[in-house]
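One chain of protein is taken out of this complex; the other chains stay put.
Going by the order they are written in, the chains are A, B, C and D; count residues from 1 in each one.
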Amino acid sequence: MSLTLNLLLNGVALGSLIFLIAVGLSLIFGLMGVLNFAHGAVFAWGAYVGLAVYNATGSFLLGILAGTVAGIVIGWIMERLFVRPFYGNHVAQILLTLGLMIILTEGIKMVWGPNLLGFDKPAALTGVVDILSDPFPIYRIFTIGIGLLVLIGVHLLLTRTRYGIIIRAGVQDPEMVQALGINVRRVFSLVFAFGAGLAAFGGVVAGPSFGSLNPDLGMANQLNAFIVIVIGGIGNFPGAALGSLLIGIVQTFMAYYLPDVAMAISVAMMAIVLIWKPEGILGVRR
Amino acid sequence: MRAKLFNNNLWLGFVLVALCLVPFVSSSKFLLTMLISVFLMAVYSMSYDLLLGYTGIVSFGHTIFFGLGAYSVGILLSKTKQPNLIWAAILIAVVGAAVIALIIGFLSLRVKDVYFSMITLAFAQLFFIISEKWSSFTGGGDGIAYVRVPTFFNDRVKFYFIALAFLAVMYLFLRRVVNSPFGRTLQAIRENEQRVESLGYNVLRYKLASLMISGCVAAMAGGLWTVLQKYVNTNVFAMDRTIDALLMTIVGGVGTLFGPIVGAGVITFAHEWLSSLSTQYPFLERWLLFFGILYIVIVMFFPKGILGTIRDKWRYKGGSRHAASDSKRRESVL
Amino acid sequence: KETASTTDSNGGGSKEPIKIGVVTSKSGALEGYGTQELNGLKLGIEYATGGTNKVEGRDVQLIIEDDGGKPDDGIKKARKLLEEDNVDILQGSASSSVAAAIAPLAEEYKKIYMIDPAAADDLTGKNFNKYIFRTGRNSSQDSLTGGKYAVENLGKTFVALAPDSVFGKSSNAAWKGTIEKAGGKIAEEEYVPADTQDFTPYLQKAIQSKADVLLISWAGSGGAALFKQIAELKVAEKMKVTTGIPDIAGIKAMGDGAAGLQGMTAYYYGLPKNKENDWLVEHHQKDFNAPPDLFTAGGFTAGIAIVEGIKKAHSTDGDKLVTALEGMTVHGAKGDYTFRKEDHQAIQPMYIVKLEKKDGFDYLVPTLIKEMSPEDTAPPITNSK
Amino acid sequence: MAQPILETRGLTIQFGAHVAVNGVDFTVAPQTFTSIIGPNGAGKTTFFNLLSGQLRPTGGTVAMNGRDITGLAVHERTRLGIGRSFQITNVFPNLTVLENVRMAAQAVGGGSFRLFSHYKKFKHYEEKARYLLAKVHLDGKSEQIAKNLSHGDKRKLEIAILLALEPKMLLLDEPTAGMSLEEVPAIIEVIRGLKESGEHTILLIEHKIDMVLDLSDQLAVLFNGRLLAHGTPEEIMSNELVQTAYLGGLYDDAVTG
C-alpha cells in the first residue's frame, strides 16, 4: 500500500472518530444552539462506563450498550435539571456546562481514580488486515464503518421525521412551537439525551482506539468536535460529517509531513474557513 | 437611576477606603497577595465585560491580550535584566495589544455570534502554540523564571496600593467609556447590530475600537500579573485564562462593570478556600467538584450574575433599562 | 484561619513544629504522580524519624497544597506556605513548570526546596539556585541510563520517536548525546503531535528506516495507544523497541502486547534490594493498600533527606541546611542518593528492565536486566553557578 | 423637472431563480411624495432594501443626487440622508424607548466617538428624543423597555427613530400597519407635516389605499418585481390591472369617489 493511501485511510478513520464525538454535539450545539462544554465529559463517561461493563462481562457489545445508556441518562438529567431554563442564553450555558464538565470529570476520578486505564480492543476486532500488502488495523475499519452507520442513521432521523424541524423551530421560537401543539420541552429533552447518548456511544467506540482512558479525555477531544461543526456549518449535519473527514485527513497528512504545524492545523483551518466563508462550508448564510 | 446601587460614587468611595485600610488592619502578606491578584484579575475581567456585556461579543481569545502583556514584561525584563524597563514593557504590551486587536478584529469582527467566538478561539490557540514552539524565546511550558522586577514592587504593601490604584483608575476609565456616547453606541450594537448600522453608524469601527480598548486594558493587567508572579509561561495563552475572564464576568454580572470585580473576588477566594480545605478534609479531596457546583448554583440562583441579579431586583421599581445578558434577536430586517 | 505572625521562627532550639510545605498536583492531569510522591514523602518522614515524626524533639508537620499543575496556582500556594504558614522547607511538585515557578521563591525566602518528581533538567540547570535540591532523577539521567545500555545491547542505529513538544525535543536531544557518546547513531527523529491517536504511519516509517532500535520517549496518555499499535503492527519482530517504563497504571494501560519490551526505569518496587525499600513496600501496602509506584521512591527519599539534613544541621535554617545537604548521601528507596555539590541533583541508581508476564500480576512486571550505578548515570552539570 | 434626488437604472436583484426586483428604472424628484403599491411579494420591501443598502443588487445602479451610491454601505447611505423604517419592527429591544430614539439623534448629532464625555452632557439629544416621542404619542412610555411595548406602539417608536435621523429622504415601509384606528390619523398628520415642510422627499409603501391617495403626489406600482406604472394617483387608479389584481372589490368606492 502506498504511503499516501495509508495516510488517507488513517485520515478517514481519524475523521470517523472525530465525527463520533461531533455527531452528538452537532445536535446539541449545532441544532439546539447549546454551547455545551460538558459534551466531552459525557463522551468520557460513556467510555469509562463502557470499559467497566466490557471488563466485567467480557462483551464489548454490552459495553457499548451500557455506555450509551449512561450517556442518555446523564444527558436527560442535565437537560431536565440544568440546561432547560437557559436555551438561547449562551452566557448562562457557558457557566453551567463548564460547571457540569468539572463535576462529571471529577466524578470519573472519584469512581475510577485519576490514573490511566487501558482499554483493549475486543479480540474479534484486534489485529490487522493487509490492504495492498500493507497492514491496516481492523479496528480502524470498524470505526469507519460505525461512523458511516451513525451518519446515515442520524441523517435519516433528522430528514425523515419532524424532529429536525421541530428543534430548529424550537430554538428560534419555542413559544410558537408550543402554540402549534407540540410539547417542545419534551422534544428538547429527548434530543439532548439522544445527543448525549451519541457522545457516550462515541466514547465507547473510540476507547480502544485511544488504547487507554484518562479522566481529561473529554476536554481534549471536545475542541475538535466544536471545530468540525463550525467548519461544516453550524446546524448542518452533513457539514459536521464533512468537517470531520476534512480535519481527519488534513491532520493526518500534516502530522506526518509537517508535524511542527500539525498542532495548529485544525484551529488554523477553522479560522481560514470562517474568514473565507463565515457560515461554514455547507452552512447557509442567515 | 442606572445601577445607582453599585455605581454610586459614595458607595464606591466607601469600598475604596475600606480596601485602603486592609494593609493597616492585617499584616498578612498572603492576604495582600490574594487581594493584589483579585485586583489584577478584576481589571482583566472588566476589560472582558466591555466586550461581552457592553458590545455583546463573546470572545474566546481574550487571553491573547493578557498573555501579550505578561510576556512583554517577562521577556523584556528577563532578557535585559533591567527591572526599570517595566514601563517600557507595559507600553510595548499596550501598543502590541492594540495592533493585534486591530488585526484580529479586522479578520473576525465581520463574523457574527458563535462564529466570532470560534475564530478568536482559533487565534488564541495559535498564540498558545507559537509560544510553545518558540520556546527559545518564550521559555515554553517551563516558562521564564526569575523575572526581575523593580524593587519597589517587592514591598507588598506598596504593590498593593499600586494594584488598587490601577483597579480604581481602570474602573473609572471604563465606566466613563461605557457611559460616553461611544459606550452607548456599543450597547446599541449589542442589542441590534444592523439597526445601528441603518442609523448611520459604522459598526465595524465601533467594535474594533471596543476590542482595542479592551485588549489594551487586558494587556496592562497581564503585564502587572508577571510583576506579581515574577514568572511567565505558556499558560498565559491557554484557554483556561480566557475562561477565567468569562467566569469572573458572568459570576459577577455581565454588563455591570462592577460585577467582574465581585466575580474576581468570589472566584479567587473560593478557589483558594476550597483547594486549601481539600488537603485538610478528606471529603473535600475532590474539591474541584464543589467548584463546579458553585458555578451551577450561581447560574441557577443568580442568572444574571451576582450583581446583575441584585441590580435587577432593585431596578424593577424604576422600570429602567435592561442589560440582558444575551438578547435573542427574533426580528429580522424584512 | 489565624493570621500567622511575621516573627522569625527559624530558631533551631524552640519546640515549634518543623513545617514542611508541599505544593504538588492533587488535581489536574498530574494528580496520579502527585499522589504517589506525597505518599512516599509521608512514609519517608515516618521512616527517618523511626515512626515518631519528631526530629530534634520537634514535630514534623506536613502542610499540603494543590497546584492543579498550574504554575500560577503553584506560586500562590508556595507564597501562602511561606508567608502564612511559615514553613521551613518546601517540597514538590509533579509539574516541572510549577517547580520552575516556585524555585525563585525558595531563593527569596531562603528556604530549601526539595524537588521531586519534576524532572526538567533546567531545574538543576538554568533555573537553579542554591536552595534547590532534587531527589528525583532528571531527564538526562533517564537518557543516560537507557542510551548507554541500548547502544551496547540493542543496536547501533536508532529511530527516535517523541511527542512534538518541549519535552519531546529536549528528551530526544539528551538521548542523542548519550547515544552518540556511546558510539551509536540516531538515524531519524520523528516528532509526533502529542495528541496523536494513530501512530501507524510513523511506525511504518520507522520500520522502513531499517534502523536497529526504535527509541520512544513518550509522556502522557497517548503512550498506551502507541504501544498497543506497536504490538498490533508487530514492530518488535522487525526491530528492537526501547523506552522509559511508566508507572504501574501506565504499564497496565499498555496491555499484554508490550511483553518483552526493554527499557529504563527510575523505580519499580520489586527492583531495589535494601531495607529501606522493604520497609517502604511493607508500609505502603499497609497504609495505602497498594505497592509503591514510580514516583513514590523519590518522595520517600525526599522525606528521609529532609529529616537527615535537619539532624545534621541541627536547624531548619535554609543556609545551614544547604551546607548540610550539599554532598550528603542519603540511604533512600533505591540505595544511595548523593546530592552533588555543584547542582544539588541527587545521583542515584537507575534500572534497565524488561516487561514480563508473571503469575499473580494483572500487568507486565518490570524485571531487572541491569542496575546502573549513580556514577554511570550522572548527568552533566549544566548550571552556571 | 429638476435633477432627480433618486434614480435607479435597471435595478435588479435575484434570489436563486427568483427575480424579486426586475430591471426597475425609477426616478424621484426632490421634495415629492411617492407611494409604492403592489401585491404582496411584489418586491416593494426588497426595493427599499436596495435603496437603503440592506441588499446589494445583482444588476443595475442606484444614484442619489446624480452620484452613484450602489456600492455604499448602509451606514454611508444613512449619512447621505436616506432614512428608513422597517416593515417588521426593528428596534433595540432591551433599551428604553427614550434611549432608542436618543441613539438615532446621536447618530446625526455626532460625537459618538467621544470616549470620555459623559452621555448626559449631550442633553439636547435627549430633549430631541422626548419631543419626537410626544409627536408620535409615546411620551408616556419613554422609560419602558422597548420590547415590552405593544405591537402598535412599536410601530410608533419606529417612526420616532426615523424622524430623529432627520433624513432628507424617507423610506416608510407600512408605517401604520397594526396601529390602532384612533391613532393612525395622528401619524398621518406627522407624515403630512413632513411633506408640507417641503424639506423631505418621501417614499411610502402602504396597503391602506385611502391614506396613499390622501398623501401622494405620485404613485408607482410594482408587480412581480417590475415597475408596472408610475404616475399621478388618478392615472394609476384607473389602471385596470391595478383594479383587478391589487385592489379587488373593496375599494371601489375609494377609487371612484
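Heads up, the rule we're going with is that contacts are C-beta pairs under 8 Å (C-beta built on N, C-alpha and C of every residue); 3 or more make two chains touch, one makes a residue touch a chain.
In this text, contacts and distances are computed from a predicted model.
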Omitted chain, identified by the protein name its UniProt record gives, among "Hydrogenase maturation carbamoyl dehydratase HypE", "ABC-type glutathione transport system ATPase component", "Branched-chain amino acid ABC transporter ATP-binding protein" or "Sarcosine oxidase subunit gamma": "Branched-chain amino acid ABC transporter ATP-binding protein"
Touching residue (missing chain; options A:56, A:111, A:180 or A:258): A:180
Absent chain, residues of chain D that touch it: 15, 18, 38-46, 87-88, 148-153, 156, 173-174, 177-183, 207, 209, 245-251
Chain A residues touching the omitted chain (full complex): 162, 165-166, 168-169, 172-173, 175-184, 235, 286
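Keep this in mind: only the chains that are shown with their structure count from here on.
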Maximum centroid distance from chain B, chain identifier (CA atoms): D
Chain nearest the overall C-alpha centroid of the shown protein atoms: B
Distance between chain centroids, defined by C-alpha means - chain B, chain D (Å): 43
Gap in Å, rounded to a whole number, between the CA centres of chain B and chain A: 31
Mean-CA-position distance for chain C and chain B (Å): 37
Set of chain B residues in contact with two or more other chains: 132, 286, 288
Residues within chain A bordering two or more other chains: 109, 260, 263
Residues of chain A touching chain B in the complex: 35, 82, 85-86, 88-92, 94-96, 98-103, 105-107, 109-110, 172-173, 226-227, 230, 234, 260, 263-264, 267-268, 270-271, 274-275, 278-280
List of chain C residues in touch with chain A within their complex: 29, 31-32, 35, 164, 190-198, 200-202, 204-205, 221-229, 232-234, 247, 249-250, 252-255
Contact footprint of chain C on chain B as seen in their complex: 26-31, 33-34, 37, 132, 135, 140-143, 145-146, 229-231, 233, 235, 240, 272, 275-276, 278-279, 285-288
